[in-house]
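Here is the structure we will look at, set down as structure tokens.
Only one protein chain is missing from this complex, and each of the others stays in its spot.
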Amino acid sequence: MKREKRIKIYVAILLTIMPGFLSGCWDSHELNTLSIVSGLGWDIDQDTGEVTLTYQSIIPSEIESSSSSNEGGGQKGGNPLRAIQLDQDTGASPYEVLSRYAQHASRIPFYEHTQVYIFGKDGVQRGIYPFLDTQARNPVSRPNALMVVSAEKTASDILGVQDGMENIQAFGMAAEIKLSATFSKFPAVTVLQFQNRLLSKTTAPIAPMVGIFEQTGREGKKTQKIRVVGTAVFKGDRMIGELNERESSGLLWAINEIKIGFVTIPEANLEIVKAKSKIVPELQGDQVKITIEIDQESNLVQYNGHQGITADLVQELEKGQAKEIESQVRAAVEKSFDLEADVFGFGDAVHRKYKKEWKELKPRWDDIYPCIEVVIKAKTHINEIGEINQALIKD
Amino acid sequence: MIVLLLIGFAFVAIWELPALVRNRWWREIILFMVLWSAGFMLSVMISLGITLPPISTIINKAVTGMFGW
Partner (left out) sequence: MFLEKGRISNFQLSVLIIGFVLGSSVIISPGGEGAGHDAWIACALGLMEGLLIAWIFTALTKLFKDKTLIEINSLVYGKILGNGISLLFIGYLFHLSALVLTNYGQFFKLQIYPATPKTLSLLLLMLVCASTVNRGIEVLARCSLILVPIIILVVFTDTLLLIPHIDLNNLMPVLDAPIGKLLLASHGAASFPFAETVAFLMVLAFVDKPEKGPAAVSRGLLIAGFILIMAVARNVAVLGQMAEITNYPTYLVAQVIDIGDILTRLHVLVAISLITMGFIKISVLFYGTVLGLAQVFNLRSYRPIILPVGILMVILALTNVGNTQEMFDFVNKGYPIYAIPFQIGIPLITLVVAKLRRLPQKGELDA
């Protein structure tokens, strides 16, 4: 009897103490003590190396009220800015900025939902290493967040723009970038991809660039919108150049990141259905030869001519497409030679195939790179020509 | 902190010892006391801030030292 009683007492004590442990009291964060950072802007001063961080945080209460006050949906004036809040601070290092942020913020920043990291133009030319190290070392940041370079002077410019449909601007920007990647215009680069390009000593990291443009709406009201305007090319952690729209498309063609989109040639417009590309390296003695093989399927969506569609015409259009793709890729290749940056990953391709030779090629890659012979072979196939096979206006 | 340690270790002793003494399991009691006192002493040392030798690091140094790593 005595033993049973003792056991009961011990169990009672245990049951009283245990819930205290189960709740993880030391580490609990209540939602209303967190400020959820949707986008983080980094500006590094060229001369002093001071870091300015711009936090775009979400105000949870405002999201609900603005969506309920949006009648009929799509109302552009429904106070989109209210859902986010910008805070900015400067310091000698990112962590000093963080402690200054705490001086005027009522909540702790929470980065698990950060979708976008934006870097100001000045900062990327100086080098964004402080960010890269922080990001890799800290357990809370997501490897899936997007890296973005601001085409305007600073990152905070971009984060401050009230864009159209999305309540939370950074989420909207992330969606925009991913959409432009889907439409095969510019690459979307996650932090993980950027880090991997950085770690590979020969491949150049890239990131899409976002800029502001003005749109004149009703009654002459000017609104600012952001759009993806180019691809930034890095060497190490510094930006050394950019690819324009055409060159960016060429890059995407070469690295097998074409999803949907359109090819425009003088005679027609074609919609890309499927595209695949392969980078085939070849070592001929001391000369590196890369063949980029592209395989594409498309549909005809607009034909500018007045002829009927014949098999010959289709073949000609296919050839025209192939030429256009090849010239886009060629433009990208030329630009990358100019910048001496291996954005395609040619080095890695050679490494994968020529293990032994790579050891002695790698240190000289910077010199070898512009002398690579690049052959581009595009094969296209037009699947559908649409619903009509005669032109509407006949010659 | 030391008070907490005292309570904790006393708790452990109270939990185990009575049964052992009742059955006159002397060997077990000796081993128990040896381990218990070692634990108590070491915990007190930790809470007083005395750094105890990092065993794995010592082994590491000894082993890699032998092979000149």
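When the chains are written out, they are named A and B in that same order, and each has its own residue count from 1.
Here is the rule we go by: contacts are C-beta pairs under 8 Å (C-beta built on N, C-alpha and C of every residue); 3 or more make two chains touch, one makes a residue touch a chain.
Owing to the predicted nature of the structure, the values given are computational and were not obtained by experimental measurement.
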item	value
Contacting the left-out chain in the complete assembly, out of A:N196, A:Q224, A:N269 or A:T291	A:N196
Missing-partner contacts on chain A, residue numbers	21, 24, 26-27, 112, 136, 139, 142-144, 192, 195-196, 199-200, 348, 351-353, 355
Touching residues on chain B - with respect to the absent chain	9, 12, 15-16, 19-20, 25, 27-29, 31-32, 35-36, 38-39, 42-43, 46, 51-57, 59-64, 67, 69
